[in-house]
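Written below as structure tokens is the structure these notes are about.
Only one protein chain is missing from this complex, and each of the others stays in its spot.
Moving on, here comes chain A:
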Amino acid sequence: MSDTSSLASGDAPAPGVPGDPAEVELRLPADGAYVSVVRTLTAGLAARLDFTMDDIEDLRIAVSEASAMVLDEADAGAQLDCRYLLAPGELTLTISTAAQDPVAPDYESFGWQVLATLASEAAIDAVPGSYSVRLTVRSSLEP
């Protein structure tokens, strides 16, 4: 019982309630060498949510594209901020970074086209100081 109360009183929402999204956060240097870590973590989380192998492969490509887009805009020495929202059969990932003067979202770009096709939902948020790409992918097993 003490476990439950300490968790419930924390900043994170109380876990264990069905349908309540769990949160995962990862911060790492905005450097291409770390993208494989993001991909693997994403695949690992998706595996827990009953994503099929096909879904996971799509997700991995989507993460690569999103990371490439964000890394392009990152300030020198910036961090990559990866926030996951996990719901049954659904994973939302927001990758953001510090960007002084990000370019406006380019919805004609190749990377965006790939991302928009693979993800169930995707969005770019570019404001002075920050650039982020959000993608939601759902398991093909979920109704």
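Brief remarks follow.
We adopt the following convention: contacts are C-beta pairs under 8 Å (C-beta built on N, C-alpha and C of every residue); 3 or more make two chains touch, one makes a residue touch a chain; residues count from 1.
As a working rule, contacts and distances are computed from a predicted model.
The complex appears with one chain absent; UniProt names that chain "RNA polymerase sigma factor SigF" among the candidates "succinate dehydrogenase", "Peptide ABC transporter permease", "RNA polymerase sigma factor SigF" or "Phenylacetate-CoA oxygenase subunit PaaB".
From the options A:Q79, A:S109 or A:S130, the residue with contact to the chain not on display is A:S109. Although one chain is not displayed, its contacts with chain A can still be listed: residues 31-36, 39-40, 43-44, 47-48, 50-58, 60-61, 64-65, 67-68, 71, 103, 106, 108-111, 114, 117, 140-141.
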